[in-house]
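Only one protein chain is missing from this complex, and each of the others stays in its spot.
Think of it as A, B, C and D in the order they're written, each chain with its own count starting at 1.
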Amino acid sequence: MLKRHRLLPKSHLKLPGTAPGTLIVPEQAPEPVVTVMAFNRDELTEKVIENPEEIKPFLKKGTIVWVNVDGLGDADLLKKLGEIFGLHTLALEDVLNVHHRPKVEEYDKEIFIITRMACLRNDVLDIEQVSFFLGKNFVVSFQERPGDCLEPVRERIRKGGQRIRFMEADYLAYALLDAIVDGYFPVLEHFSERLNALEDVVVGNPDKQVVEQTHEIKRDLQVLRHGIWPLREALSRLSGDMPLIHDETKLFLRDCYDHVIQIIDILETYRERAAGLTDLYLSSLSNKMNEVMKVLTIIATIFMPLGFIAGLYGMNFDPDVSPLNMPELRWYFGYPFALGLMALFAAGLLIYFWRKGWIGRKN
Amino acid sequence: MLKRHRLLPKSHLKLPGTAPGTLIVPEQAPEPVVTVMAFNRDELTEKVIENPEEIKPFLKKGTIVWVNVDGLGDADLLKKLGEIFGLHTLALEDVLNVHHRPKVEEYDKEIFIITRMACLRNDVLDIEQVSFFLGKNFVVSFQERPGDCLEPVRERIRKGGQRIRFMEADYLAYALLDAIVDGYFPVLEHFSERLNALEDVVVGNPDKQVVEQTHEIKRDLQVLRHGIWPLREALSRLSGDMPLIHDETKLFLRDCYDHVIQIIDILETYRERAAGLTDLYLSSLSNKMNEVMKVLTIIATIFMPLGFIAGLYGMNFDPDVSPLNMPELRWYFGYPFALGLMALFAAGLLIYFWRKGWIGRKN
Amino acid sequence: MLKRHRLLPKSHLKLPGTAPGTLIVPEQAPEPVVTVMAFNRDELTEKVIENPEEIKPFLKKGTIVWVNVDGLGDADLLKKLGEIFGLHTLALEDVLNVHHRPKVEEYDKEIFIITRMACLRNDVLDIEQVSFFLGKNFVVSFQERPGDCLEPVRERIRKGGQRIRFMEADYLAYALLDAIVDGYFPVLEHFSERLNALEDVVVGNPDKQVVEQTHEIKRDLQVLRHGIWPLREALSRLSGDMPLIHDETKLFLRDCYDHVIQIIDILETYRERAAGLTDLYLSSLSNKMNEVMKVLTIIATIFMPLGFIAGLYGMNFDPDVSPLNMPELRWYFGYPFALGLMALFAAGLLIYFWRKGWIGRKN
Amino acid sequence: MLKRHRLLPKSHLKLPGTAPGTLIVPEQAPEPVVTVMAFNRDELTEKVIENPEEIKPFLKKGTIVWVNVDGLGDADLLKKLGEIFGLHTLALEDVLNVHHRPKVEEYDKEIFIITRMACLRNDVLDIEQVSFFLGKNFVVSFQERPGDCLEPVRERIRKGGQRIRFMEADYLAYALLDAIVDGYFPVLEHFSERLNALEDVVVGNPDKQVVEQTHEIKRDLQVLRHGIWPLREALSRLSGDMPLIHDETKLFLRDCYDHVIQIIDILETYRERAAGLTDLYLSSLSNKMNEVMKVLTIIATIFMPLGFIAGLYGMNFDPDVSPLNMPELRWYFGYPFALGLMALFAAGLLIYFWRKGWIGRKN
Partner (left out) sequence: MLKRHRLLPKSHLKLPGTAPGTLIVPEQAPEPVVTVMAFNRDELTEKVIENPEEIKPFLKKGTIVWVNVDGLGDADLLKKLGEIFGLHTLALEDVLNVHHRPKVEEYDKEIFIITRMACLRNDVLDIEQVSFFLGKNFVVSFQERPGDCLEPVRERIRKGGQRIRFMEADYLAYALLDAIVDGYFPVLEHFSERLNALEDVVVGNPDKQVVEQTHEIKRDLQVLRHGIWPLREALSRLSGDMPLIHDETKLFLRDCYDHVIQIIDILETYRERAAGLTDLYLSSLSNKMNEVMKVLTIIATIFMPLGFIAGLYGMNFDPDVSPLNMPELRWYFGYPFALGLMALFAAGLLIYFWRKGWIGRKN
């Protein structure tokens, strides 16, 4: 059975027609773990909190607050966070719709960003939706599951003395976006290696699994494309006219945009390579079939006439009755004559096949 | 015989050249059932009416009237409704042209919206045209057949205390659109499961029905795409510059637009998967053919030479006449010699095939 | 031999480099029949005329004149008509270039429209170029051959009391366009039925004609697409900024534009269905080939070993010479033993094939 | 070996990095022949000149000078012409780059136009680059080789009394462009006939040459497309805002633009037809293979069992030893019994194949 990615969340299968903004938790979503990092140039507090109310003290001027929610299993928590940070209810509904297309939405006081994070878990592609709210001095991020590729960003915050501590919340949001986008590169590298391996197999000794694996790779690439393609437009909108984002950050966002373009380009290339693989496989198969057919034809074409000659002299016409009845059977050189006839036939056919290039020449 | 959806209504086959605005009822259209829901924040009247005239009393200020027509079998009724609500005759003609492309048309005092509602009836895709007229304080909707996915909207109206009762007719129209759009998700889920099942069949033991079923799925996806694709543009126009629609509703319409984009994306993915299925099937078939050919070739290649040897010693050359005539027949070890010769041949060929990877190794 | 449509008129093969505006009559163009319909709200004159001069009396204020020319075999007549109505010489050249792309061209005092009329003659697609000149109070139309789908328009004019008699020449032009566009629907219906029939044949018992017929349908659809696609842009230009066309007529033209979009959509669907047919056919063929190969392989694989055994005991080794020489021949149960051996072989192979799913299970 | 068109001139293979504007003569370019036609409404001089200096006397007010250069083998001549007419050195470099993409370039005092002229020489497509400089009162044209499709234009100039003599240099340039564009039509006609012929062959009795010829046609069509496609944009620029071109000429250029669109449309159609041909061919081949396989299978399936029965009664079990040993051999009706058995088998199989539709019914 083939491995698959869900494109459509069960959670979305709420009864069509329910009121918009209804928060429905995705199936099997883990309980949320909420982490707060509050920092400015000089100070840093990092804390796992139980109650959203604990965030409020951090929300003071001159401090950037990053609230990260790992797990979407608690709709109430989302509502409370929504109230604290003033998040729009339609946006919160999108946070829970874990197969949403990446996008950027601008609200009065915050920017809402949906992205898809790609990573490999045991060589299997794992896609997770990460949503951000960027406000004047806060970033609230939501992830489907624990485990992410944002650790280096946390390290940079912890280490201090770096740009991320001097700049504002928009730079933090950029840093998260950049980490998510750069996270696609090792995944692409993995697919490149798998495609290389498959190509070598196809050219060498194509087997049935090639088709299935190519099919799987194609689908994985498609899933990646779904995750990265709309990000292009989203990033281009972010580096456009957005009051919450400083011009300096926009320069960095443009760099991030370049990376997205590069990823899209590479994905396109891999898709073509995967498509080429199927062609290569079918050609290889046709070649092998041709080879099988040739062996059959050569063998049949040689042994059928020989068998016929043998059958001929196996006939029981009575030589006693008539001198015309198989006199060869009583010739002194009858048997050698028959063998010679056969050898002649076989040699003739071998030469014929050799001339046609079916044997002896390497095809 | 394949199941099919009509893309072209018989009803459209009116004599080309008839005057525009001529109302021609679609073939086999059921008799209309007209339901009125009139409500405001405090009151709600729900009623099945026989005569369009009964609507008039509801049309007073501060009340939102939703007239729903199930069944298009009565052109006169349409005309009367058109007069009561001031609907344009060309729009009414489009209501009856039940295979119309979804669109939004703006008239002086109303907005005309055509959509296609998708649902499953006994696992078969069922597409129905739903047209709306949105006026200042009314919505008139037309459906081809009884049965729809708008029941949850009615429930929300009946329950009261919800946004749908506080806001104006444009929000009602949005709620209907949203219900119709969200109705595509369970249908997509159904196709996803069918594609999964087909993929497993193709990889396991491809049979002929796969092709037909893939063909059917492709067509169903195409029909869905026809229904949803133009809605993208329609919704984008609705959330544009339309005096009848409030800014707050436009925010909701943008959310609905996002869902349409998501549906289009998923449809695209499914189309590619269905296309991939055909490739997978043909590869699978080629593989099986190759396997069949190999069995044939191996058997023929082994038994033809053996049969030839048997035929050889079945020849009737007379050993009495000449010592050269098949002396083997009278050797003491003649028969074991012949059998050994055959075993040698067979073993040699088996080793040859094994070396070629045709037998013994799993391909 | 396949049926074909000419895309390139012989008439266009005038010597490249001849002066523009040279009127060259298409090959085998029939002699023109000129009909005049002159009408206003109260009066109607309908007349077949011999001499273009006869038109002049009708050209008075308050009367709409429709001159219809059936057949393009007379360049002089065109020139005279051109002089009477002030038609541009380049436009007249295009009238005679009977394979011109549909377009709308605006001149000082008239609008020039080229369209392609589609109809079925004996189930064969027949495409005819229809060109219009729309002036302030006249329409001059040119058709390649007698016979058209504009009769219902004439009927509406004759009947009187209808909008077509009250409005101006632009509405008449719209009515003609609408009749031509709506004329595509029965043609599409015909192709839909042919595709349905072909699909059923392919799924049931694919034969060679399917390929040819699919090829023909593809080409016919292509020809239709050539005729309708550019009309989209033409109609959109007509409902744009054109002083000769009233706003009310533009509303009707937008409706006509909708129909063109619908036709294009349906054509696209049919093209995909025709493409799918070829895939279906090839899959069906591969399936049949596979089936043929299996029968061959099963028969060969069973009878070759049996034949070998029979051949073995047909060898003439002399049992008198040595007790090792085919003692089976003199066993009491020799013959039953041989038959048993054969039955064993055959049964073993049948079980092997059954296990492989080659026989007994329905594929 | 396949016939081919060079897309890349050897001449372009100058050392990358040489200074721009370096004039390098194409390989094997013939020596130029320079013809001058100087005319106004009343007078005409036509002359082959040896020295570019001879042109100068013609360059007076009120005279239009057309200098045509056949052959690009002399860089000095180009330089001299460049000086006389004030042509830009980069444009002259493009004249010699004989595989340049058609384009229009506007310089201070002249317009530079590159086009590709298509004609047939002995049924082989011949593409030649024709470049023009259009100045206030001159046209300088460059062709790769003698022989062109501009003769009718020359005739019109010589004849006098025609528009070409009354109007200015821009009309002359238009006339040349129009002659070149119209020159594509006979070429297209030729390809249409070749495609028709190939289609009939494929449907009738497909042979190997079909593939090669289709491949050649595809490439020729591609080459034509390369020549005509960019002309679309070029012509649209010419009929745009160009001070050197009068409004009246622009009307003619728009007509020429229409022809280019028509050619592109036809080319697109032919490309699809050529693509369809390959499909048709492969289907035809599959069909034939199927037929061959069926013959083989039928013959093998009938004769293998018969051969087995014959082999059975060819066994040498000794009936003397045991009554069980092939008693049939001594039955009175033994031989007829064996023959009957065979006939029964054969008939049974024939009925089976007939039921399967493999024989007797026309497929």
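Rule of thumb we're sticking to: contacts are C-beta pairs under 8 Å (C-beta built on N, C-alpha and C of every residue); 3 or more make two chains touch, one makes a residue touch a chain.
This is a predicted model, so every value here is computed, not measured.
Checked against the full complex, the candidates C:26, C:52, C:102 or C:314 give a single residue touching the omitted chain, namely C:314. Checked against the full complex, the one of D:81, D:157 or D:315 touching the unshown chain is D:315. When the whole complex is considered, the residue among D:166, D:333 or D:354 that touches the unshown chain is D:333. Only one residue from D:79, D:163, D:218 or D:356 touches the chain missing from this view: D:218.
On the side of subunit A, touch with the chain left out of the figure occurs at residues 149-153, 155-156, 162-164, 175, 178-183, 185-186, 188-189, 192, 196, 199-200, 203, 251-252, 255, 258, 261-262, 265-266, 269, 272-273, 276, 279-280, 282-284, 286-287, 289-290, 293-294, 296-297, 300-301, 304-305, 307-308, 311-312, 314-318, 321-322, 324-326, 357-358, 363.
Subunit D meets the missing chain through residues 1-2, 4, 7-8, 12-20, 90, 93-94, 99-101, 103, 205, 207-208, 211-212, 215, 218-219, 222, 226, 278, 281-282, 285-286, 288-289, 292-293, 295-296, 299-300, 303-304, 306-307, 310-311, 313-316, 319, 326, 328-336, 338.
To be clear about the criterion, only the chains that are shown with their structure count from here on.
In this assembly, the C-alpha centroid of subunit B lies 25 Å from the C-alpha centroid of subunit C. Among the residues of subunit A, those in touch with two or more other chains are 314.
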